[in-house]
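Of the protein chains in this complex, one is absent; all others appear in place.
Right, chain A next:
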Amino acid sequence: MSKLDFSTVLAISIHDMKNSLNLLLGSLDDLLEAEQQRPCVDSERLALLRYEVRRVNDTLIQLLALYRSVKGIYQPQFMPVSVHDLLESYWLNNKALMDYRRVECIVECDPDLVWTLDRYLVNSLLENVVNNTVRYTRQRIHMSARMDGHWLVIRVDDDGPGFPKAMLGRQALREGARLDPQQGRTGLGLYFCALVADLHAGDDGGSGFVELSNGGELGGGCFTLRLPPLPL
């Protein structure tokens, strides 16, 4: 057992746990849908349950990615990806919960926009960001992507109360930057997002980065991910 590769152990365990969580999420979606037709169970608790399952799922993904990145064994898989499909999949996968919370989500992106990125990482980042946004927004979420100069900009806007002041600005991923245990999982989530952005390093030395601001398109919080063009 001494030669056991812990990264593999983690990968296998997480793969298995995710399978279970997926079944759980699917069932909860069904229950939520049925609930809208004949409300009798405590539906608020059902929605909360779903949110928590989603969080466990996201935390597991983060855990594995962070572990591999710290150990220097994460090999990003950069591939050309349809950004519209990426955003739309995310929305459709979470539509049940959004519908239940009466949150309207709009995806705005050129269907032909293709970008080279690590789909798995960016998807995990979106899960992190949007799951949080669904919790705090009032009625609307706006997911959008466009080219800005030679860079890709992905934004998630909401009409909620916005981020606390202390969290605003560019999320630095400095050498030796420490996690603040006081911030708990939020800090970890932001660290993860910054890491995902940073792993997208362009030819000219520029890396992707993440910014939080308030008063965006919908007046609430605004999460921005900027990615440089990657060579193929």
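A few points about this structure:
Basically, a contact is a pair of C-beta atoms (placed from the backbone, for glycine too) under 8 Å apart; a residue touches a chain by one contact, two chains touch by 3 or more; residues count from 1.
The rule we apply is simple: contacts and distances are computed from a predicted model.
For the omitted chain of this complex, the UniProt record lists the protein as "Tetratricopeptide repeat-containing protein", which is one of "Polysulfide reductase NrfD", "Tetratricopeptide repeat-containing protein", "Carbohydrate ABC transporter membrane protein 2, CUT1 family" or "Copper-binding protein MbnP-like domain-containing protein". Between the chain not shown and the residues A:56, A:92 or A:147, the one that touches is A:92.
Checked against the hidden chain, the listed residues A:55, A:101, A:119 or A:170 yield one contact partner: A:119. Residues touching the missing chain, restricted to chain A, are 15, 18-19, 21-23, 25-26, 29-30, 57, 77, 79-81, 88-89, 92-96, 119-120, 123, 232 (touch as defined at the top).
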